[in-house]
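Got a structure for you, written out below as structure tokens; questions coming shortly.
Heads up, one of the protein chains got dropped from this complex, but the rest are sitting where they should.
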Amino acid sequence: MVKVGIVGGTGYTGVELLRLLAQHEDSEVVAITSRAEAGRRLDELFPNLRGYYDLAFSEPDVDLLASCDVVFFATPHNVAMHLVPELLAAGTRVIDLSADYRIRDAELWSQWYGEPHASPELLADAVYGLPEINREQIAKAQLVACPGCYPTAIELGLIPLLESGLVEPSNIIASAASGTSGAGRQAKIDNLASEVSGSFKAYGVGGHRHLPEIEQCLSLLSGSDVSLTFVPHLLPMVRGIHATLFARLNKPGEQSIEDLQRLFENRYRDEPFVDVLPNGTFPQTRAVKGANHCQLSLMIPQQRDTVVVMSTIDNLVKGASGQAVQNMNIMLGLPEDRGLRQVGLLP
Amino acid sequence: MVKVGIVGGTGYTGVELLRLLAQHEDSEVVAITSRAEAGRRLDELFPNLRGYYDLAFSEPDVDLLASCDVVFFATPHNVAMHLVPELLAAGTRVIDLSADYRIRDAELWSQWYGEPHASPELLADAVYGLPEINREQIAKAQLVACPGCYPTAIELGLIPLLESGLVEPSNIIASAASGTSGAGRQAKIDNLASEVSGSFKAYGVGGHRHLPEIEQCLSLLSGSDVSLTFVPHLLPMVRGIHATLFARLNKPGEQSIEDLQRLFENRYRDEPFVDVLPNGTFPQTRAVKGANHCQLSLMIPQQRDTVVVMSTIDNLVKGASGQAVQNMNIMLGLPEDRGLRQVGLLP
Amino acid sequence: MVKVGIVGGTGYTGVELLRLLAQHEDSEVVAITSRAEAGRRLDELFPNLRGYYDLAFSEPDVDLLASCDVVFFATPHNVAMHLVPELLAAGTRVIDLSADYRIRDAELWSQWYGEPHASPELLADAVYGLPEINREQIAKAQLVACPGCYPTAIELGLIPLLESGLVEPSNIIASAASGTSGAGRQAKIDNLASEVSGSFKAYGVGGHRHLPEIEQCLSLLSGSDVSLTFVPHLLPMVRGIHATLFARLNKPGEQSIEDLQRLFENRYRDEPFVDVLPNGTFPQTRAVKGANHCQLSLMIPQQRDTVVVMSTIDNLVKGASGQAVQNMNIMLGLPEDRGLRQVGLLP
Partner (left out) sequence: MVKVGIVGGTGYTGVELLRLLAQHEDSEVVAITSRAEAGRRLDELFPNLRGYYDLAFSEPDVDLLASCDVVFFATPHNVAMHLVPELLAAGTRVIDLSADYRIRDAELWSQWYGEPHASPELLADAVYGLPEINREQIAKAQLVACPGCYPTAIELGLIPLLESGLVEPSNIIASAASGTSGAGRQAKIDNLASEVSGSFKAYGVGGHRHLPEIEQCLSLLSGSDVSLTFVPHLLPMVRGIHATLFARLNKPGEQSIEDLQRLFENRYRDEPFVDVLPNGTFPQTRAVKGANHCQLSLMIPQQRDTVVVMSTIDNLVKGASGQAVQNMNIMLGLPEDRGLRQVGLLP
């Protein structure tokens, strides 16, 4: 049994890790920390876990965490980067769900996160945990930085187009929308049900922190600088991300939609968690609610020069905790879908 | 491997059976019928099932169904009662999720369902599939009538009180509320998102078809006629039933809330799917979303003479397809929670 | 033009007052206070008001408020009771939307609100602002205590039954449900969209602060002690209260549903904002969304001995700010529906 520790277990990615790991046959959660809730039983805070865990939150204790095989950080940014060096030194594997190790350039990180990086020396070794592009490095990694939720949906939707060089990298648009759980379990007026229900809005258009992460990933894949216009929106629902992606074909008319469909199907043929829908159908977030799948489809409206890709994930699963478990499975040589065969909750 | 057939697989209880059975190690769905969708792949209608089933809907075929070990009816009422006799004759076990065999009195059935019963001779042998009261009979049954969704929530909330004779059976009130999936996957204006979202209303107050079923079950348990005032309401959400139950204590003041709490905990101690919450907490439907659990709690407001029980289930799981699978497990001698260890999807 | 002041304008009852008063031809808002937002334009916080108000929040200033004809308190409890004496002394009329003057017994108030009342000498003169029972006193009052949201819905549903003595006052049940706006515009985890959406639960069963207010009002009307079992629930939607009320007929069989229907219709014939629906129909909260109406209907299920009343309001309108404006109109001799002819927003 793999001994698992979780740092910061009172947020939504924390409870989601616990939900998934409750059905993971080869692992056992031995420690879950929270300064604020230390001493309180997990299932008091999260009654869906009743009967699955006989465990309470504990104060963060590096020794206990270091005794685990794997430690997940389900914390806001600026926590992991202080604790990770010690855990790595102790030989523990670390899977960070926060943003601390996603951006390779410490300078750029600081610019977007407003403070110096606390362990910049680890950035080069941290592996970006998107299995669809980095499976081999993840298998060998000691530190994996799980992608953000928007980045996961957007990158999976664009990878085949950018790898193949079929679209202009300098003019890509991502109009994406997220359920409210993406904003975390924090007491803010803007996230109240009375503020969010029955309404829809864009936010962060001036510069969302996921922008540099996405541009970094896509630029590496395409071999040239990708310039993305990224507009996130807030949906009146809890779970799910839908990204609608627009790219200009380099040679419109040369590729039919059938060609592109084939390109995507081939690219993702062996991926257990990326599912290219039949041409003409549209992904809906509910089909992947609670599931680790990304479902996507694509079109060339009016057979003009713009290709549209629609990509959906559950932001808490493939966009966070599910992908983290997928990374753990890869790192430990377990079957990649262990604990992740959850069928989407539809309706 | 248990060979499973499903009649009427295009509704919400059908897709929910498929979701649960996809994770049931000991069974395999070999036939799923639908006249309307015959020939169409399951996952075309229900994209959450992609990757889990390589199967299409088929025309109802009694021979094929009769070759199954178990057949589920996920149909509206008035379908099973015509087909079941033939399946039973062939030795197939039948689990009916519809109302056809829930009421033992054929006369009463006809009165509420507006037509004569087609196989009244089976009513005496059909076992009411609430494992918490009928586990042994279910284990031996060939025909199980799964309780309705409201009845499950209401009965589980009242069983300890009525069995113990602590409350007046003639004056019980159930104010219950259901998500929209309880109304089924049928094209009706009243169930449109534009009609239901952001609104709440009672319905069926004059007489909901679940009333006689509940009164029959509770009267048997209490040994005297139970008279229930039952008001269902429609919630602006998809899944979940919450029943708020009011009963008058026979001897107010003699029982403390602690006594009642102990009564409930003892009654359900060994039940894998009924969970009595600590006193002072309130069940919320999301804690059991997608799960087969009933969570409940109770209070005596102002220490007066009325006990209030709050009982929550997912109407599609413990209120329908999950309970059906639980019954199958019992009938076949499988572990009762096989395929049913789904943690509630919270948030 | 009536000069209006509003104390505490940053909550939902504050913005709702502003929405209604924007269409009130005879009044003008001259001051709206908020310590936290002083100096900020109203329409910056509430963009729906753009074009209707050229006004900013100001620090509370008793002189400015005292110069108004009417001052509304749209504050949490424990604010009005400190400021009102000074305003009354200055001759200003006060309409308090908070709980400070709803309960006549200062002892009882303190017991439920956890602190001594700051101006108990005013309790006897404060008029309970439910026009359907107190219209004449309201017209002469200088201080009106607007009823709570649940109390409004519940009292309007029970008044005809208790005034007429047709039901047992000692055994009344109110199972009520409210949209999230009833919890106010405060940053609390429990009220996050991610916590509330797609879920339903009871709360405050042990003792909600609206209980003594309702029992006081109904006991006065019935002439004997009313004992209410009150269970509030939280709905996954923003606006609306639905109360489902259960009372035992004193002489079951003597009154038909037609008799009760007539009783209700006669009682509310001249009420501009209480609407008894035709027998057999059910009120839905959306029909009164944004409107000052209470819509209600009633039944005697199975012609037994329990009468069920369903009563709906918009908690922010008839349950708070609309009723406050209605009271202002009455106090000032204006047409009672001035500013209140808003048709419910359906769909």
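Note that the chains take the letters A, B and C in the order they are written out, and that residue 1 is the start of every chain.
Methods note: a residue touches a chain if its C-beta (ideal position, glycine included) is under 8 Å from a C-beta of that chain, and two chains touch if they have at least 3 such contacts.
Since the structure is predicted, the reported quantities are computational estimates derived from the model, not experimental observations.
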item	value
Touch partners, limited to displayed chains, of the chain removed from view	A, B, C
Contacting the left-out chain in the complete assembly, out of B:G9, B:P169, B:P236 or B:G339	B:P236
Contact residue for the chain not shown (choose from C:K289, C:K318 or C:R338)	C:K289
Selected residue (touches chain absent from view) among C:G165, C:G253 or C:P347	C:P347
Which of B:G198, B:P283, B:P301 or B:G344 contacts the chain that the document leaves out	B:G198
Residue among A:Q111, A:S227 or A:N266 touching the omitted chain	A:S227
Sites on chain A contacted by the missing partner chain, in the whole complex	171, 173, 175, 177, 194-195, 197-203, 205-207, 211, 227, 229-231, 233, 235-240, 242, 244, 246, 248, 280, 282-286, 289, 299, 301-302, 304, 306, 308, 310, 312, 347
Contact footprint on chain C, counting only the chain that is left out	12, 15, 19, 22-23, 46-52, 181, 185, 197-198, 238-239, 275, 277, 281, 283-284, 286-291, 293, 295, 316, 341-347
Chain not shown, touching residues in chain B	12, 179-181, 183, 185-189, 191-198, 236-238
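The definition used in the following text is that only the chains that are shown with their structure count from here on.
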item	value
Interface composition of copies chain A and chain C: same or different, split at half	same
Chain pair, most C-beta pairs within the contact cut-off	B-C
For chain B paired with chain C, centre-to-centre distance based on mean C-alpha positions, whole Å	38
Rounded Å distance between chain A and chain B, as computed from the means of their C-alpha atoms	36
Whole-Å gap separating chain A and chain C, where each centre is the average of the chain's CA atoms	45
Multi-chain contact residues (two or more partners), chain B	197-198, 238-239, 283-284, 286, 289, 347
